[in-house]
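Yeah, one chain of the complex is gone here, protein chain that is, but the others are all in their spots.
Going in written order, the chains are labelled A, B and C, and every chain counts its residues from 1.
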Amino acid sequence: MPDFGAAHWYPQGPMRSGKPSPAGRFVQCQGCKKTLFATDFEANFKVCPYCSHHHRLNWSERIAYTFDEDSFQEMDADLVSSDPLAFPDYKPKHDAARSKTGMEDSVACGIARLIDMPVSVAVSDFHFMGGSMGSVAGEKVTRTLERGCDMRCPVIIFCASGGARMQEGLVSLMQMAKTTAAVERCRSHGIPYISVFTDPTMAGVLASYASVADVILAEPKALVGFAGARVSKQAQVVKAPDDFQQAEWVLRSGMLDRIVERRDMRSTLGELVRMLGAHLRQGAAVVA
Amino acid sequence: MPDFGAAHWYPQGPMRSGKPSPAGRFVQCQGCKKTLFATDFEANFKVCPYCSHHHRLNWSERIAYTFDEDSFQEMDADLVSSDPLAFPDYKPKHDAARSKTGMEDSVACGIARLIDMPVSVAVSDFHFMGGSMGSVAGEKVTRTLERGCDMRCPVIIFCASGGARMQEGLVSLMQMAKTTAAVERCRSHGIPYISVFTDPTMAGVLASYASVADVILAEPKALVGFAGARVSKQAQVVKAPDDFQQAEWVLRSGMLDRIVERRDMRSTLGELVRMLGAHLRQGAAVVA
Amino acid sequence: MAKSWREWMKELLHLEELITQMRATAARETDSHKAEELSQQIEAFEGRRKNIIKLIFSRLGAWEEVLLARADPRPYTLDYVNAIFTDFLELEGDRRFGTDHAIVAGPANLEGQPVMIVGHQKGRNLNERTFRNFAMAKPEGYRKAIRMFSMAERFRLPVVTFIDTPAADPGVESESRGISEAIAASMLSMFELTVPVVSVVIGEGGSGGAIGIAAANTVLMQEHAIYSVIPPEGCAAILWRDASKGNQAAAALKLTAKSALEMGLIDRILPEPEGGAYANPLEAAETVRAAITGSLQELSKMSPVKLKEHRYAKFRSMGVFSS
Partner (left out) sequence: MAKSWREWMKELLHLEELITQMRATAARETDSHKAEELSQQIEAFEGRRKNIIKLIFSRLGAWEEVLLARADPRPYTLDYVNAIFTDFLELEGDRRFGTDHAIVAGPANLEGQPVMIVGHQKGRNLNERTFRNFAMAKPEGYRKAIRMFSMAERFRLPVVTFIDTPAADPGVESESRGISEAIAASMLSMFELTVPVVSVVIGEGGSGGAIGIAAANTVLMQEHAIYSVIPPEGCAAILWRDASKGNQAAAALKLTAKSALEMGLIDRILPEPEGGAYANPLEAAETVRAAITGSLQELSKMSPVKLKEHRYAKFRSMGVFSS
C-alpha cells in the first residue's frame, strides 16, 4: 500500500468521541496552506473555504456530517483481527492504530437514518492502517450489505482505503470476493447500494465492492485508482493526464455518477435513497 | 444506403435454382483481377485461390455451402412487401430485384440441419436491393428467431445488408426494434444465436439483431460498419486506420468473436451449435 | 426551400423583434396619447404576427415539419425534465470508457413518484452544442442508458425517455467502440424490462440513434416532431444524388407525427401550442406531462410480466406485408 500522504491535521485523542476541537485552535489547510480557525473549519465540514480542499474525515465525523443526528447505531464494533499469518510487525502496527483511532479496525458499520429513512451504513477510516481491508473490514462491509437485504433498506458505504491489507495475505484477497458476493446479493434482492469514493479509494477495495455499486459518488479531487500512480505511469506509452486518478478524471472516464461536494453529500444521498429505495418503502414485489 | 460496389461476377439467371454455372465459364477475381475457371472457383466456395478474396454469395449458395445437403426447408417464402409509403420508384426497383434474384425479398429463412443438428436459419442476400431490411426482411428474421425458441434449437443468421430499407421509412426503422426484441426472446429462452457478418453488414442491420448475437463470426475482410466510411471519416480528429470497418479491424475493436474462412464456416458453426446448444438436446431445465 | 428554421421564419422573427422593440419604447413613453398610439400599433403588429403564424401552420409540409423539429428555440429534454419533474439527479458514466453528454439520465420524481429518465440533449449555443455533440450519442451514451434501464428494473422505477437526436454519432471513434452494438444492446435491454416504459419524441427522431432508447410500451410524439429511418438530406443524396432535395425526400419518407400515427407506429400525437412548442413551452410541457402521467397510469395496471409481453407484442406487430 503506497503512502497517500500523512494526515497532518488529524485531531488529537481518540476519534470515537467525535467531539469538536476546542475553540481557538488553528489548523493549516492541506491544499492552500492557509491558516484556518478550527471551529470555522469544522463548521464547514472540514472543507477549506479558500481552496475548497476536502480534508480527510474520520469515521465519526463522516457519520455526523451525513446522517440524521444521533441516529447511527454502531454494530459489530467488537470484531477484532486475529493476525492469521503471524505477519511481521502486524500486531504492534494494529495495536498502534487501535490506540490512535479508538477503533478496532478500519471500518465502522451499523444502521442509521438519512432524512428519516433507514439505511445500512459502513464507513472506512483511512487513519486506521490506511483504511486497508482485512478480515474485519471485509466482514463488516459484508454484514452491512447483508443487513440491507435483511432489513430491506438501501446501503451506503463510504470508501477510504489503500486497498487490501497485505498483512492478512490471501485472507485479505478473499475479502474482495466475499464483499463482491454480498453486492451481488443486494443486486438480486433489489436493494440499492451507493458507494462514495473519498480520498483515497484504491486497489483491492476499488476492485471489489466499491466499483460495483448501483450509484457511485465521489468527493472532489479524491484519489481513485487501481495501482499507485507510479506503477501506472511506469513504462507507459500513453501519457497520464495531469489529473490522472483524481475524481474529476475518473468521472470523465465513465466510472463515476457524480462528484458531490461534502456540503451536498447528505442531500444527494437522501434524494438517491428516497428515489431508488421507494419500492422498498412501498413493499412492492421485486422481480428477481 | 451507400453503394458497396457492384457484383460483377453475379451469375446469370434466377438464383433460386442454385445450379452450378456451366463448365468452361470464366470469372474474374474481384480482389486480384486474375481470371479463374468458374468450376474451380465454385468448388473453392467462390474464394479466390490466389488472393483469398471471399466473393459475395447469394442466399442459395450460402445455404448449399453451409448446411447439410438438401436439409434446408424454406419457410415464409411468400411474404411480399406492400410499399407502405408509396415511395418513389420503390415498386419498379423492388420488381427488378425480384426478377433479378428470383427472391420475393432480401432474406430467405427456414429450418435446416447442420452436421445433423436442427437449426433455425436466415440468410440475407445483398443482391436483393443491397440486402436492405424492410418489413419482410424484419419479419423473416423475427420469425427465424422465434422459430428457434419454439423448436428449441439454435439460430444462425447470415447478415449481408446495407442497412434498413429507406423506401419503407419508419416501418423499416421499427424492424430494428422488432428483430432485437426477438433476440431478447432467444436470450431469455436460453436459445443460442450466432450471427455471421458477411460483406457488407452495415447500419440498421448491424445496429440491431446482428450485433446482439451470443457469438459473432465474420468472413475475412467483410465490410462492417454503422455509417458509410465517408461519413465516419468526415471531420474526424481521429484518423481511421487503413483497414477501418474491415472484419480484421472490427475484431481488434472487440466486436467479433472470430474471423472464419468460408471453408471452415460449416465446421465452426457446427462446433458452436453442438457445444452451446447441448442443453437443448439434453432437454435440461433452463433458468430464466 | 429554406434550409433552416431561422431562414424560413426570417419574416416572423423580424416582426417579433420589432414588437419587442416597440414594447420597450412604449414602456419608456410618458406622453399618454403617444403611448396609446404605440399600443394600438403593437396590437396591430401582434395581429399580423398571429396571422402569419396561422398561415404558416395551416400549410406545413413535411419539410417544414423537419425545420420545426430542428428549430433551435424548441424545448429540449432538460427543459421538459425541469418543467415536469422534480429532484432530477443526473447520473453519469457508462462504467466502461467515458461519459456522454448527448444523453442525460437519472432518477427524478413525477408527482411524487420516482421514475428513471433517459433522453437525448441538444445544445442552444456553440459551446453547448459542442458539449452535447449535437445530441449525437456515442456508445457511452447508450451504455449509460443500459445502466439506467437495469437500475429501473431492479428498483421498479417506470422509465421515461425523450427522443431528440439527428442520429447517433457516426465517427471513427464511435465505430471503434461499437456504436452499433451499443444501440442494439440498449434496445435489447429495454425489451428485458418489466416496468412501464414511455418514450416521447420531442424533436428529431433520427434513425438508429432514436430507436436505441425508444423501445417503449407507449410512444408519444409531439405534433411537430419528426421520426425517420434516415435524414431527408441523406435520403435525397442517395435517391437523387442531390442532398438539397431534402424537401422532396421529407415528403416521400412520411416522417411526420401524423403519418407515424396513421401507420400505427406511435400511440398518440401530443398537440403543440399555436406557433409550436417554443411559442409556449409551459403549455407544451403541460401537455407532455399529462400524457406521460396518463400513459404511466394506464401501464401501471399491467403486471410486470405483462408489461414485457405488451412491449414485445407492440413492436412484433409492426411491418406491412402480404403473403
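We take it that a contact is a pair of C-beta atoms (placed from the backbone, for glycine too) under 8 Å apart; a residue touches a chain by one contact, two chains touch by 3 or more.
Everything numeric here is computed off the predicted structure, so don't read it as measured data.
Every shown chain that the unseen chain touches in the whole complex is listed here: A, B, C. Within the complete assembly, A:K178 is the residue of A:H55, A:K178, A:R262 or A:H279 that touches the hidden chain. Within the whole complex, the absent chain has one touching residue among B:C29, B:A181 or B:L256, and that is B:L256.
Considering A:G31, A:P49 or A:P84, the position touching the chain not shown turns out to be A:P84 (whole complex). Residue A:M255 is the one among A:C29, A:L217, A:M255 or A:M275 that touches the chain missing from this view.
Residues of chain B in touch with the missing chain: 187, 190, 192, 211, 214-216, 251-258, 268, 271-272, 274-279, 284-287. Touching the omitted chain from chain A are residues 1-2, 76, 78-82, 84-85, 87-89, 135-136, 138-139, 142, 164-166, 168-178, 180-185, 187-188, 203-204, 206-212, 225-227, 231-233, 236, 238-240, 244-245, 253-255. Not every partner is drawn; the one left out touches chain C at residues 95-97, 139, 143, 176-178, 181, 185.
In the analysis below, only the chains that are shown with their structure count from here on.
In terms of which chains touch, the assembly is arranged as an unbranched chain of neighbours.
Between chain B and chain C, the centres computed from C-alpha atoms are 34 Å apart. The multi-chain contact residues of chain C, meaning those touching 2 or more other chains, do not exist; every residue touches at most one other chain. Residue positions of chain B with contacts to 2 or more other chains are absent.
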